[in-house]
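Notes to accompany the following structure.
With one protein chain held back, the other chains of the complex are shown just where they sit.
All chains are identified by letter, namely A, B and C, in their written order; residue positions are counted from 1 within each chain.
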Amino acid sequence: MAWDLSKGLEGLEHNFLTGTLEEFVKWARRMSVMPATFGLACCAIEMMGAGGPHYDLARFGMETFRASPRQADLMIVAGRVSQKMAPVLRQIYDQMMEPKWVISMGVCASTGGMFNNYALVQGVDQVVPVDAYAPGCPPGPETLIHAINTLHEKIRDGHLTRRPGEGLGLHVEQKDGQRSDQPVTLTTAGSR
Amino acid sequence: MADDVEVPEDGAPSDEAAAEAAPEPELRFGVPVTRSRGQEVLHPSRDELVSLVRMLRDDEGYLMCLDVTGVDYLTYEADRGLPEGIAPERFEVVVTLISHRARQRLRLRVQVPEDDPTCPSIFDVHPGAEAMEREVFDMFGIRFEGHPDLTRILMPEDWEGHPLRKDHAIGRIPVQFKAPQDAR
Amino acid sequence: MGQYLPVVALAVLALLFGVLSILASKLLAPRHTTAAKRAPYECGIVPGRETLERFPVRFYLVAMSFIVFDIEIIFLYPWAVIYRNLGPYGLWTVVVFAVPVLLALIYEIAHGSLEWGPHQRARRLSPMVTAERTAATTIRRVGLEGRIEAGEPEVAA
Partner (left out) sequence: MSTVENLPFDPTDEGSQEMAPRGSAGAAELLRELGATLRMSEAEVAELVQEDPSEDQTMIINMGPQHPSTHGVLRLMLELEGETVLRTKPVIGYLHTGMEKTGEDLTYLQGPTNVTRMDYASPLFNELAFSLTTEKLLGIDEDIPERAQWIRVLMTELNRITSHLLFLATNGMDVGAVSMMVWGWRDRERGLRVLEAVTGLRMNHNYIRPGGVAADLPDGWRDTVLGFLDYLPESLDEYDVLLTEQPIYRERLQGVGVITAEEAVALGATGPILRSTGVPWDLRREMPYLTYDQLDFDVIVGSYGDCFDRYAIRLHEIRESMKIVRQVLEKMPRGDYRIQDKKVTPPPRARIDESMEALIHHFKIFTEGFKVPEGEAYCAVESPRGELGCYIVSDGSSKPYRMHIRGPSFVNLQTLPHMMRGGLIADAVAVISSVDPIMGEVDR
């Protein structure tokens, strides 16, 4: 059972013995996610509202918004990302410690929203890999908490520990302008 | 209406119709003046801008410069409401001043030609105009002489072109999800 | 012998907890050290020029006053455990110990270790910084009467 230490839990070959250990680690990660304050625009006010006493992110163990990326493992991109801000966003994402997740809060972060113009990055997934999208402009605190819960489910069901770089290895071929009734061809690229 | 204008002192005919038709336009502080929706608008030329703003601040009590902004009249067909003596140019720098005593706002529209987009900076008279002029330079490419540090303020440093010009595209990305072609 | 069991148990538990958590984080945490993670964190800006390594001496003075308190605490801990049955003798020994340490601190502060600059000194003496100045006293209400009269300019040009 060679264990390549550098990859940590991911390097462990998944079998009967290590299964419970992995479940425990995933449970621990899910229960204490630390968001980094990345408040950009209006959604930041709603994010603070979610952190406030009424909607209270503390119920999910997330009330402390860490200021520096070193101590955070969840980045909530709350607000519109302008072209000038994109390199800064990427730098902060790179400086966060693994395992790290990204919630794209609000339609401006998810797809550029109502500002389809020169100044905004149309969708933050062009800059950082996004794990959960919170729709709305601004999404109410309940919507943000719902997005956080979906992220927690993703962490708990272990989908993410195989996260670094490979993803699921599915390759979606979608020709532009293709009508919905034609099947989307899925090829599993590379061995799994 | 709080900010209607008292009759200008230099005894020019008071009603607008006569002022437009008058051979030489109505003058206030030696600068042609028009009224747009009841607000007073002066039309100084570029080289008398700084002296006018300084005179307005020192003698007339227009102590604060509220706003400096630019307009690009490239594709503007309607009538621009300029008095006769002013040749309409492509760019226009609009300075808004306010007099606390008279509770009166004053707008200065300065024509800036397209081939030489420069305009004297009013930074020495109103230091508050520094960031606003940098924004007008960033958005329109109008250079301000005498400005301490004329650089871009809103766009990233390596951005070519000036976004708010009419010939700069809005940069809209075509939305991928099109309606089904043969919607029955 | 029995009375020392809890102390041993506490020591073992503390040791265990420390070692286990370090071991767990070494084994389970994935490590991808990229160049960005080694670079200094500058609020998201990738630093173009190397930051200055030299710090003004004032920071060391603050560190010195910390050391004074630190030493004092180390000696007070064992004393605090048994000072009740030491009686007045215990009290005076601590006072004899604490006073010279305190003198060092007073000497240091007197020499301006906490003085950050002329500005702070001027600020402390100015009439703005007083306890009586509360939110209600520092404002005045201007109804219809106190407005800028059409005649005199409120603000000198």
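As a working rule, a contact is a pair of C-beta atoms (placed from the backbone, for glycine too) under 8 Å apart; a residue touches a chain by one contact, two chains touch by 3 or more.
These numbers were taken from a predicted model, which means no experiment stands behind them.
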item: Chains on display which the left-out chain touches in the complete complex; value: A, B, C
item: Option from B:30, B:85, B:113 or B:127 whose C-beta touches the chain left out; value: B:127
item: Which residue of B:49, B:63, B:119 or B:142 touches the chain not shown here; value: B:63
item: Interface with the undisplayed chain - residues on chain C; value: 35-36, 38-40, 42-52, 54-56, 58-59, 116-120, 123-124, 126, 128-131, 133-136, 138-144, 146-148, 154-156
item: Where the missing chain touches chain B, by residue; value: 1-3, 36-39, 41, 63-67, 69, 71-72, 76-79, 81, 94, 96, 100, 103, 105, 107, 123, 126-132, 135, 139, 148-149, 151-158, 163-164, 168, 170-171
item: Residues from chain A at the interface with the omitted partner, ascending; value: 37-42, 44-46, 48-49, 52-54, 65, 67, 79-80, 82-85, 87-88, 91-92, 114-115, 117-120, 137-138, 140
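Just so we're on the same page, only the chains that are shown with their structure count from here on.
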item: Centroid-based (C-alpha) most distant chain relative to chain C; value: B
item: Per-chain CA centroid nearest to the all-protein CA mean; value: A
item: Higher-contact pair (C-beta pairs counted), A-B versus A-C; value: A-C
item: Whole-Å gap between the CA centroids of chain B and chain C; value: 52
item: Averaged-CA centre spacing for the pair chain B and chain A, given as whole angstrom; value: 46
item: Contacts with two or more other chains, residues of chain C listed in rising order; value: none
item: Sequence positions of chain A contacting 2 or more other chains; value: none
item: Residues of chain A defined as touching chain B within the complex; value: 83-84, 112, 116-119, 122, 176-177, 179-180
item: Interfacial residue positions of chain C with respect to chain A in the complex; value: 26-32, 34, 36-37, 39, 41, 44-46
item: Complex contacts: residues of chain B adjacent to chain A; value: 155-156, 159, 163, 168-173, 175-176, 178, 180-181
